[in-house]
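See below for the structure under consideration.
Omission of a single protein chain aside, the complex is shown with its protein chains in their original locations.
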Amino acid sequence: MNFERLATDFAGIKMKTPVMGASGTFGFGIEYKDFLNLGDVGAIISKGLTPLPRSGNNGVRVAETPGGMLNCIGLENPGIDVFLRDILPKVRQEAPDTAFIANFSAGTVEDYGMMAAKLDVDGVDGVEVNISCPNVKEGGIVFGTDPRAAAAVTEAVKKNTKKPVIVKLSPNVTDITVMAKAVEEAGADAIALINTLTGMVIDIRTRRPLLGNITGGLSGPAVKPIAVRMVWQVAQAVKIPILGLGGITCGEDAVEFLLAGASAVAVGAENFVHPDAVVRVAEDIDAYLEAVGLKHVSELVGQVRI
Amino acid sequence: MNFERLATDFAGIKMKTPVMGASGTFGFGIEYKDFLNLGDVGAIISKGLTPLPRSGNNGVRVAETPGGMLNCIGLENPGIDVFLRDILPKVRQEAPDTAFIANFSAGTVEDYGMMAAKLDVDGVDGVEVNISCPNVKEGGIVFGTDPRAAAAVTEAVKKNTKKPVIVKLSPNVTDITVMAKAVEEAGADAIALINTLTGMVIDIRTRRPLLGNITGGLSGPAVKPIAVRMVWQVAQAVKIPILGLGGITCGEDAVEFLLAGASAVAVGAENFVHPDAVVRVAEDIDAYLEAVGLKHVSELVGQVRI
Amino acid sequence: MLVESGSIVTNDILSDDVRCMVIQVPSIAAEAEPGQFVMVKNENGGTFLRRPFGIADVDREQGRILLIYRVAGKGTQELAGLEPTMELSVEGPLGGGFRFESDGLEAGGRTLLIGGGVGVAPMIYTARRLAELEPANKPVFLLGIRNEGELFWQDYLKDFTEEIIVTTNDGSAGIKGFAIDAMPEILSRYDIRHIKICGPTIMMEGLAKLAMEQGIECQVSLEKRMACGVGVCLGCTFEGMISGKRWKICHDGPVFPAEEVFEK
Partner (left out) sequence: MLVESGSIVTNDILSDDVRCMVIQVPSIAAEAEPGQFVMVKNENGGTFLRRPFGIADVDREQGRILLIYRVAGKGTQELAGLEPTMELSVEGPLGGGFRFESDGLEAGGRTLLIGGGVGVAPMIYTARRLAELEPANKPVFLLGIRNEGELFWQDYLKDFTEEIIVTTNDGSAGIKGFAIDAMPEILSRYDIRHIKICGPTIMMEGLAKLAMEQGIECQVSLEKRMACGVGVCLGCTFEGMISGKRWKICHDGPVFPAEEVFEK
């Protein structure tokens, strides 16, 4: 892999490659150390953290759907304090040179601010603000579908941290550019999209929803065309950089997102299928750059010709 | 097939089975007569008609995506007048006993009314109003994402026809129940959902959008969890019957929609893959009813246990 | 026109990226005419839509059809991985095929068949039909390929053709250049009355224009991404140059008179 060609500064976060492990699909990175070289990962985005520990939803939490999957984990996580005390040091030991981005959410604007302040520590290279988790009843959905609430969260977070702030948008909206512009105006340093689309499966044998939480978040290859469309729309609407994700399984998928306007990409559900995916996608992008004779991955960004 | 168990009255439209061929994926029905018995089709929903003939979009119009497909046909159709003069009589000749629903759209509220009036003729058993076509620049998208516009269209159509009026909603909205309630209040006799989700594919060799129209409508199995979720949400929000569709490929899929709250279903992209799908799905539903010992398909409607 | 579950008889390698597959589909084989195509689906595979392929040849006695396909993407990759005895769902025969007109042929006139790339596939069956219709007046074949690695087409064609003229892009076999570069010589040596072409649009356009200029009856076989293959999705339509009609390539074609497709 030619790291010179791939090195990316994403909103001030320095990464060896433009390919990250997406929140909730890459643990804290260290879980995958048997399968890939953590040093070759562009950035680790943590599982979503919350003010208090959460045990998540009951019942079935993951289900395959055509070309993808549904999940209703319900933001299970050990809470911000345990993360800072026990997990972050381990991550920094196992992956000293890999960018680490903390993903988090909260139930109130104030708590978003509090989380940002707590995460403004060494070892965290940036934060990703989840305003869009569709399967947590007491938070998320409100912020992610209302431009004013999203802006309020963004401001609260910005006020409480010096780290680059990535705001992660929900695709479950009528016009994604409205949301993107709202958080840009509120000070976001970058935008990540897309989070999961809300879906439902009914088990026709039991005649009950298959998932414990009734609905869940759809992700995987099935959603890729929607994600690429939204990245392309948002790239035309805002000036801040975009982290593109949603169904990426290979370098060709990633190049689509880059051409659409993403400056970096993240691999989500595909990690479950191929635990070396984050590194393989970076290698594939590199091979593509080689094949088409480009000197740096940034030369692809937003270059789709209409 | 036990037609007694399957016979369905959908908003006043009498059908031998609850399974229709979805607009744009079933032609005018007669194209499929070599592959299935048109008499066994619940209802034929016509390709979307418009006031004037349309030749649709240039360039590539269909593309496979993971678990589904994108299309940007651009509502190619011979126009309402040619339809009434040349096509409708043929349909009535080849499929005298099959319910026929005319799907249409227009660029203005007035034209919607005019179309409804023209379609208020013998041989048409109901109309399906497309307010959600995402790939036609001069129409569709505006109506389908704005509850007031959708209501205005619904009223205009209702005023101009005695036929049952099904309003077909776009899934590209933040809250589908808002749209559903708006058209119910405006007098819709039934709601169909979902139409396609807006998506995009970029050809990384040419670095251009693959589709001639840049974006297109995503359909097929990939979207099924989103469609089931929306049907379930809408079923709780309105009292009028629901026509559920989006990714149905088999009887089990159809039963999911029925349990979620649809009174009838339509098969879309799957027709392209298995041209007998509409009848096969009805047979599968019948087999399911037999297996679980139900006397009539209506006993499934909305029966998901939460 | 039907859907038939076919058993794969052979699935062999012809070149780097071209494969040939023989499928047992007696009902489709019984009906298939030259220029028609099928839509296939591997029911155990990961792709959603069917994929269209020209019917390269037919053995009615054995109830088999031949497909020759290039491995282009996910669907054809999956096809290439299938093994004999496995099942493949085949829909067909679709479209109308070539029209065979005999005027001008009594007097020594010839039909010229032209195939470019995998567009050669349906021309094999077309050549066979012509050779059967008029054994004494077999068609001349112009084979436009990339390089000598694709000469395998000759083996399929030689029994049904008077002569095969080859052009390769790199000059590694036959005449160096494009198919059209061989036309002056062919037209000088033969009294060509009918031309039938299947190949890339850009190739067909040049050849069709030449034919129209020379007043030679010319049919072209078109290709466009297809979802349904039977005229319902409207993915494959175009506007006829002369008639102004909206044609469906899958249903009204894939073969059209050159004048209806290309400007003179």
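The first chain written gets the first letter, and so on, giving A, B and C; residue counts start at 1 in each chain.
Basically, a residue touches a chain if its C-beta (ideal position, glycine included) is under 8 Å from a C-beta of that chain, and two chains touch if they have at least 3 such contacts.
No experiment lies behind these values; they were computed from the predicted model shown.
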Fill in the blank from the handout: Visible partners of the omitted chain are A, C
Completion exercise
Missing-chain contact, candidates A:L52, A:V273 or A:V292, resolves to A:V273
Problem - Residue, one of A:K47, A:K118 or A:K168, that touches the chain absent here - result: A:K47
Exercise for the section: Could you tell me which of A:V62, A:A149 or A:V178 touches the chain that is not displayed? Expected result: A:V62
Exercise for the section: With the missing chain put back, which residues of subunit C would touch it? List them for me. Expected result: 44-46, 78, 81, 83
Handout entry: Where the unshown chain meets subunit A, residue by residue
Key = 24-27, 31-32, 34-35, 47, 55-56, 60-65, 67-69, 71, 73, 76, 78, 220-221, 269, 271-276
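In the analysis below, only the chains that are shown with their structure count from here on.
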Practice task
Using mean Cα positions, find the chain sitting nearest the overall protein centre.
Solution key: B
Exercise for the section: Using mean C-alpha positions as chain centres, tell me how far subunit A is from subunit C in Å, no decimals. Expected result: 47
Practice task
Enumerate the residues of subunit B that touch no fewer than two other chains.
Solution key: 67-68, 220-221
Practice task
Would you please write down the residue numbers of subunit C that are in contact with two or more other chains?
Solution key: none
